[in-house]
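With one protein chain withheld, the remaining protein chains of the complex are depicted in position.
All chains are identified by letter, namely A and B, in their written order; residue positions are counted from 1 within each chain.
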Amino acid sequence: MSIDAPAKVIPQARLITTKPRVSDQIFRGIVTAFSFSALIILALIAAFLLLKGFSTLKEQGLGFITNFEWSVTTDDAGKEIADFGLQAMLIGTVVISFIALILAVPLAVLTALFLTFYAPERVKKVLVTIVDLMAAFPSILYGLWGLFILMPMAVYWAELLHKWLGWIPLFDVPQPIFTRSPFIAGLVLAVMIIPIITSVSREVFAQTPLDRVQAAYALGATKWGVIKAVVLPFGANGVVGGAMLGLGRAFGETVAVYFVLNIVFRTNFEILFTQGGNVASMIVLKFGEAGPTEVGALMASGLILFLLTLIVNFIANAVVNRTVKSGR
Amino acid sequence: MSTTEVKPTRPWAASPKDRALTASSVLLSVAITVGIVLGTPMKGKLAYFFVFLLTWLIVDSLYVVRKFGAKGVRDGLAAKITLYGAVMVSMAVFSILWATVSEGVAGLNLAFVTENMRNASFFDPIGKGGVLHAIIGTLELILISIIIAVPMGILTALYLTEIKGKAAGLIQFLVQAMSGVPSVVAGLFIYAAIILNTPLRPSAFLGGLALSILMIPTVTRTAQEVLNLVPSDLREAGLAMGATQWKTVALVVLPAARSGLITATILGVARIAGETAPLLFTVGVFDGYNFNPFVGGTGTLPTVIWAGLGAGTPEAAQRAWSAILILLIVVLIMFVLARTVGSRQFKKK
Partner (left out) sequence: MEIQTNTEKNGTQMSEQNRTTPSSLSDVAAKRAEAKVAGTTPLGTGLEARGVHAWFSKHHALSDVSLDFSAGTVTALIGPSGCGKSTFIRTLNRMHEFIPNTSMAGQVLLDGKDIYEPGIDVTKIRLQIGMVFQKPNPFPSMTIGENVLSGLKLAQLKVSNQEELLEECLVRAGLWNEVKDRLGAHAGGLSGGQQQRLCIARALAVKPKVLLMDEPCSALDPGSTLRIEETISQLSKSMTIVIVTHNMQQAARVSDYTAFFLSDGGPGQMIEVGPTNEIFSRPRDERTENYVTGRFG
């Protein structure tokens, strides 16, 4: 005789609720409100810059980004004629930031590799302190150092570069004036962004899965063989993320660039020549003597810079969060 | 079964023979370098440096290739080139530190740190006028920024670690976005929002507002890290005793993370202490002492340096170096404090 067991009924999960005490409701309310401050501040920044820059943007239209002229003149009738075009400065921003990246990424990755795989314990501690210290230096210090200390050496290097590689258009110059050039600005920016790229690279290199590293060693690989076959493929994304964070920082750098770059409103790809600019330092340069119209244009420039760095940092953080923090 | 003590050894470590070989390869490279540089039109420390780098790579590879082959050479090159990278980065840092100290020390005297510039101008020789007003101004700014940014930063961090509401992902993203705001934009924003719209004129208070925008993300990020380190057992213990969440946070979590939160503050201060660009729009200049943060411009170390460089004379440049030496000392103190306080927090746990 078989008895069918009654079918088991699994009850529905109970909905558990709790009514927080009033003090907690207030607490949560305050905390939540204040943490939305980030959102509010960012929104306000965009809003006010847009507000003050609106007339300029409306008048110049898309030309604001694509034109090259920047001038405010009054014609004979006393009316103001304003031409605001950021393109030279936008291009300049990209040029010096990329020079900085090209110099900084190899040095930062090498330093990160050295710290993770080669440095003896005591050397590592000292070097990590040095790199952290670099990150703490104020940008005006980099400006001063760049102007007074680095400049003479960099001018010499530029002369050498021009002498041996001047046939490449990049290294050609209309006149042999090598001071305060995009090249030097790129050098200074490179030193400024090395710490952040090194930090992120170190983090990702240290997370290389041990079993893959051991597998490579067990196959008779040298340390470099392991780095090439396992560490670098694993860490490539993280390094890219770190490089983008550095790029974002370089885009927005103001004071250091202001000191070591001769700001001229002309696109200049001849990086050894004393002509260049970036949006941030241009804003500071023009602000002192700007009339109301020009201030509006500077606000609009600030807005463009804000959006640009926001986008770069957004992508950079997405890459870094995905690869470094989650430990792919 | 032998009972004699066996000594642990490390046969893979560098033997004295290995060290001697390395030393000899370095010396040989130095000799060759000197020979090359003297024998060619190259000149200067730079020539010696780069020729040595190349020569050592080649010499040491020759040492290695016989026994370890091509892959040994590659391995050796990698080891050296990473070392070169680290050395070059270190050299840049030391250059900056050395320049600041050696240039700045010359202008330091008692007057420099005890007077202001009311009765002196940038063109006066050193000894007349000082930057005390700027030091005070910078301290005012730091204080105002702390008052505004630290509570906001900690509250935001609390939302992310304690409340973990639905907006946590958004807030996290926004904080990261905020940390990328260029300093000039922060200054421009305060100018646009407040100076152009209200009767308020440049003052330390507005400078503090601008700096807070830059400081909040740093404080939030560090505070979040240290709050996450507080073991959840502590929170559970508090809640299990019937305490409300806010009491648990206030009386259990925050005290447990206290030194970490202090670190977060210090790191935030280090972030903004040397910022110049925002101040150019929001603080104005003033040569004397101004203890009222709400009215009137004030001198600050970064703006004094800025103005000094703008003046262009050697005396002004000297003042700039000395002022930045002081600023660097401030930043270094913050840096060392952050490390000692921070490490104490982790040692205790």
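The definition used in the following text is that a residue touches a chain if its C-beta (ideal position, glycine included) is under 8 Å from a C-beta of that chain, and two chains touch if they have at least 3 such contacts.
Fair warning: this is a prediction, and the values are worked out from it, not measured in the lab.
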Residue among A:V230, A:A243, A:V295 or A:L308 touching the omitted chain: A:V230
Full-complex contact with the absent chain, from B:L46, B:A70 or B:M91: B:A70
Positions on chain A where the hidden chain makes contact: 209, 211-212, 214-222, 225, 229-230, 233-234
Residues of chain B (touch criterion as defined above) contacting the omitted chain: 1-2, 6-12, 15, 17-18, 67-72
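Keep in mind that, in the parts below, only the chains that are shown with their structure count from here on.
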Centre distance in Å when chain A and chain B are each reduced to the mean of their C-alpha atoms: 16
Touch list for chain B against partner chain A, complex: 44, 46, 71-72, 74-75, 77-79, 81-86, 88-90, 92-93, 95-96, 99-100, 103, 151-152, 155-156, 158-160, 162-163, 165, 167, 170-171, 173-186, 188-189, 192-193, 196, 213, 216-217, 220, 244-247, 249, 270, 273-277, 280-281, 302, 305-306, 309, 317, 320-321, 324, 327-328, 331-332, 334-335
Chain A residues touching chain B - in the complex, by the definition given at the top: 20-21, 23-24, 26-28, 30-32, 34-39, 41-42, 44-45, 48-49, 51-52, 106-111, 113-115, 117-119, 127, 130-134, 136-145, 147-150, 153, 156-157, 191, 194, 198, 222-225, 227, 248-249, 251-255, 259, 280, 283-284, 287, 298-299, 302, 305-306, 309-310, 312-314, 317
